[in-house]
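Removed from the display is one protein chain of the complex; every other protein chain stays in position.
Chains here go by letter, A and B, matching the order in which they are written, and residues are numbered from 1 within each.
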Amino acid sequence: MMRTFSFKRSNVFAPVVVSLMMLCISVIPALSRADDLVKPSLKQGYYFALIPVGELVFVDSKENFGPWGSFGGQLRMGEALNHWIDLGISGGASYARGDSLQLVHGHFAMDATFKPTRFLALGFQAGMGFADFTRLQKGMDEVIGRFGATYGFTVAYDFFPGGKRDPYKSGGLAITPVAGVHLGPGEVTSVYSVFAGLSVAWWTGLPKSQLDLPVDQAF
Amino acid sequence: MTLRKNRYGLKKFEKASKGTASGLKAALAMVLLSGALLLSCSEDFEKFTDVTNLRVLAIQVDPAELTPGDTGNISALVAAPANEPVTYQWRWCPVPTTALTGHECPVTDEMLVQLIADGAGQTGFEVPNGSLFDLGNGESAAFPYVIDAGVLQLACNQVMARFGDQIPIVLDCDSRFATTIRLDVRAGDRTVTAVKELNLLLNPDAVPNANPLLGDVYGRTSESDVPPAELITRTFSGAETLHLRVAVNDASSEQFENISVETGATEVDFENLFMTWFITGGETEYGRTSYIAGETPFARLMENTWYLPSAEESGGQATLYVVLQDDRGGVSWIQRSVRLED
Partner (left out) sequence: MRTKRIITKKLNRYWAPWLFAALVATALNDKAHADENTPRVDETDTDTDIVIPPVLRNEVAAVYPEQALAQRVEAEVILEIDIDETGMVEGVQVAVPAQPTGYGFDEAAVDAANLFEFEPAVQGGIPIPVRITYRTVFRLAQEPDAIETKSDSVSSVSDAAVNEPGADDGAPAADTARILNFKGTLKERGTRLPLAGVTVTIFTGDGNLAVGYEDVTDADGQFEFYNLAPGTWMLLAEPEGYFPLRTRDEVRENERTEATYFVERSDYNPYDVLVEGETVKKEISRKSLKTDVIERVPGTFGDVLTVVKNLPGVARTGATAGNIVVRGSSPEDTQVFVDGVEVPIIYHFGGLRSVIPLGMLDGLDFYPGNFSSEFGRATGGVVDVRLKLLKPEKFGGYVDVNLADSGVYLETPLGKKSAMAAAFRRSYIDGIINATVPDDASVNLITAPRYYDYQWLGSFRPNDDHEFTGFFFGSDDELKLLFENPADFSPDLTATSGSTSTSFYRTVLQHRYMPNSRFENVFKTSAGRNKIFVGLGDQVYLDLNTYVAQIYDRFSVGLSDSVRIAAGIDYLYSVADARIKFPDVAKEGEPGGRPDLSSIKYVESTDESNNSVGVFVQLESRLLKRWTVVPGVRFDYFSRVGQSSLAPRFNTRFALTDKWTIKGGVGVYHQEPAFDETSNVFGNPNLGLEKAMHYSAGFEWAPLEYLTLDVTGFFKEMDDLVSRTSETVSLNGEVSPLNFVNGGEGRVYGMELMLKHDFANNFNGWISYTLSRALRKDVGETEWRRFDFDQTHIFTMLGSYSLPRNWTIGFRWRIVTGSPSTPRIGAVYSVDDGFYEPVFGKPNSERLPTFHQADLRLDKRWIYDRWMLTAYLDVQNIYNSPNVTGYQYNYDSSRRRPRQGLPILPVIGVKGEF
């Protein structure tokens, strides 16, 4: 119905994916020491981000399609564990058109972000996704659907960290350009996309009891 | 109990909302955990009722059960690809056979003669057509019930004693002697084997089962009714929807005496009937329809809808084979071909 499997491809894919996952999983705890009371900064606490994106979509199937232009959006939410790592969930969908086909694809994934420097964030997502192709000819509503595992990788860099900032305030609004790659569902028919967007994120900040503040601010 | 929802119910799910073979719906269904139900789609396989190859669709013995002295006329409904000669091979076996042995008969000629000799002291028993179990190579065959019923009953007991471990069921040697009719059909390089149980009643006064009676096939399109005569002469447009009704007299659901499994007492039951709708192209709403005495309406047995194939797919013609069976081995059928044009 909606899943046709190519065993050959999966056999190569699986160990690679599992090894990458194990690597992430072992790196995360290694980098996750809880911070002691920290100085307030922007990216602390929980984050809720809306990311409108523009994409270039490639479809790898019996024929190869693309690149098609596409637009869509992502929603991410999670928490900063410390200044190295964020964890959360991410979901998104986008719409593309080309070669008399229309494609709606989306994903729902777990999201881990590594922050090697203060301004750079590398995100890895793994989860499930769907891709629906509709033939535009003949007025037919025929939909071919694909559903399966999806993976993503993003890079975000704070070009504009926001100028003057209240040194005692934790959290706030962060606007960051993001670019990334998304590997879609399906093994025989696969969707790959390259996207760029602007992330508008609201950080809730940490409560005062977890911040390193002077006495007039702490109480 | 297997629900079989995946074979039939799910097909309905897809057709009912065309175009929902959607990845998004699958994703939602997965998240809502009901995705587990959508899992085993078997769309790639042709359905049981799709006739695309050499098939034996039914075997009829007339009368359906034999009383002493009867001769059963055996015929088969065989769907064969055009332009290929079909060869037939009929055999019978004095015991019910089982798939575990590929329906091979465990009894040889010598053993049968011995059984009868041991059972009733009769020797020199012969069955026409050479090998005792060979019924010929024609399109039809005949089975004469010439042996004495009493002898057969004793033989039945011997069969249970000697072959009990190779027979799938316990024989009821009081009322009947169960045999198997086997047909091997070959066309080209394809062989199909079909088996049918034939009961030789031991009591000459017993009322044998009768084959159910089929009337004609009536059609109805969205525009008009299609009487039986017109069904085979009219040209339909491809991909049209044709509602069908096969006339069946409700007397076909015969009354008979049955021994209740629960109480062991004799009770009067009505036969259940089921109809299989084989087609060479297109789709039918139901692969089978049935009448369950006292539970479902009779009309449901007779009606179905045929979504005709396009003329291009089907080469301008599609055939419908309707096989009606009762649950005691009675069979009958009717076949109609319709012309198609896009």
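Quick notes on this one:
We adopt the following convention: a residue touches a chain if its C-beta (ideal position, glycine included) is under 8 Å from a C-beta of that chain, and two chains touch if they have at least 3 such contacts.
Owing to the predicted nature of the structure, the values given are computational and were not obtained by experimental measurement.
The hidden chain makes contact, of the residues A:I25, A:L120 or A:L173, with A:I25.
Across A:A149, A:A174 or A:V191, the single residue that touches the chain missing here is A:A149. Considering the complete assembly, subunit B touches the hidden chain via residues 1-5, 7-10, 12-13, 16-17, 29-37, 39-40, 42, 44-48, 55-56, 58-59, 99-100, 102-103, 157, 160-161, 164-170, 192-197, 261-262, 272, 274-276, 286-290, 292, 295-296, 300, 325, 327, 329, 331. Seen from subunit A, the chain kept out of the figure touches residues 3, 5, 7, 10, 13-14, 17-18, 21-22, 25, 28-29, 32-37, 79-82, 85, 87, 89, 108, 110, 126-128, 147-149, 185, 187, 208-210, 212, 214-215, 218-219.
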